[in-house]
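With one protein chain removed, the remaining protein chains of the complex are shown where they sit.
Should a chain be cited, it is by its letter among A and B, assigned in written order, with residues numbered from 1 in that chain.
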Amino acid sequence: MTGAYPSVVVRVVCALLSPFILMFGLYVVAHGHYGPGGGFAGGVFLAVAAILPRLTLAEELSYRLVPVSMGPLMGGIGMLLFLAAGTVPMLFGGAFLDYAAVEVAAIEAARMRYLGILVVEVGVGLAVFGAMVTIFDVLMGRSER
Amino acid sequence: MIVPLDLIIFAVLILTAVLAINVKDLLAAVALLAAYSLFASLLFAGVNAVDVSLVEAALGAGLTGVLFIGAILATSRHSMARRNLRRRYTMLPLIGAFLALMVYASIDLPDRGDPEAPAHLGVSQTYLRDSLDDTQTPNVVTSLLADYRSQDTLGETLVIVTAALAATLVLIRRRDDEYQGHAPSRELPLPDGDEVVADPYADDVRSADRRRRPR
Partner (left out) sequence: MSELLELFLARYIYLFVLGLLAIGLYAVLAKTDLVKKVIGLTIFSTAIYLFFIEGSLQEGGTAPVIDERGSDPALYVDPLPHLLILTAIVVGVGVVGVALALLVRLYRTHGSLDEEVIAARLAGREPHGGSAGPATTGEGDGRADEDAGDGTESGR
């Protein structure tokens, strides 16, 4: 299923489409505060942007763009980011995941929670991206040994 | 929420669901499943659940289909099941009983769109009232997801990453993978000394594995 698709039209359209899907995914992750979206949906769009070249382009190209090791790596980084967002407030004496406890000069508590939400969304987005790409690679018979 | 549109979409949902489980060609079944998810996401958008609609459209109609098609191409495209009438007729009364139970349970549920429904009078009112002041986040679903109920989200994220790891562990090919599967039970003597029945498939599968393995 992976590998270069025989039709030129499909290859060109998908190669053109993929960066735009990537950008839309980044937008959805970052825009979760103000509209529909957030980490889960954005992570899925990022994963689709990585999977589309694998379905249509030549393997050397698509697996160099997003290598197989990228999936587990990004999943782990996202998970660690989430856990860091949880533990940093504890260093300031707050509860687990209580962003308002972090004291930074000139940032009020509500703004801190806003930023905490952003960190968590990015972490969730990376974790979902990593997990989905990993599941896809594994089902396609491509996995790190 | 437009009732005639809802009715049409629900009819399409029922139709695609029935076709998806009855069609012989599995790729067609997966396409129907993606259509089913897409229409479900239309219904979500119709009742103002925009976040859910976005996720369902991206995941249910997009990525699930890709995963299914990948698995089908790695196995077999045609549904291998034979008609099993006996099984079907034993299951129908069970499903009927399930439906009767659910209808009985749904009698007490509130009417559709009832603002006085007990579920709406609980903690979510507080979330709606305070979200903007507490977190400067207009989208209440996001502030719920990542702030008020972030431990829930932490658990869910952990589940997804674990699912990816589990899928990897199930399918990973190692060097000593070749004789896993049948071999231990065939070569080790059974406790009660029985002869193990020769397995006509084993050689095929094993040679197929051997042919596939080098990359």
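Heads up, the rule we're going with is that a contact is a pair of C-beta atoms (placed from the backbone, for glycine too) under 8 Å apart; a residue touches a chain by one contact, two chains touch by 3 or more.
Quick caveat, the model's predicted, so the values are computed rather than measured.
Note that the absent chain touches A, B when the full complex is taken as a whole. Interface residues of subunit A facing the missing partner chain: 3, 34-36, 40, 44, 59, 128, 131-132, 135, 138-139. If you put the missing chain back, the residues of subunit B touching it would be 1, 3, 6-7, 10, 13-14, 17-18, 20-21, 26, 29-30, 33, 36-37, 40, 43-44, 47-52, 55-56, 59-60, 63-64, 67-68, 70-72, 74-82, 84, 87-88, 91-92, 94-95, 98-99, 102-103, 106, 109-115, 117, 119-120, 122-125, 127-133, 138-141, 144-145, 149, 152-153, 156, 159-160, 162-164, 166-167, 170-171, 181-182, 196-197, 199, 201, 204-205, 208-209, 211-212, 215.
In this text, only the chains that are shown with their structure count from here on.
Subunit A and subunit B have CA centres that are 21 Å apart.
In the complex of the two chains, the subunit A residues touching subunit B come out as 1, 28, 32-41, 44-45, 47-48, 51, 55, 71-72, 75-76, 78-79, 82-83, 86, 96-97, 99, 110-111, 113-114, 116-117, 120-121, 123-124, 127-128, 130-132, 134-136, 138-141, 143, 145. For subunit B in complex with subunit A, the touching residues are 50-51, 53-55, 58-59, 62-63, 66-67, 69-71, 73-74, 133-139, 141-143, 145-147, 150-151, 153-154, 157-158, 160-161, 163-165, 167-168, 170-174.
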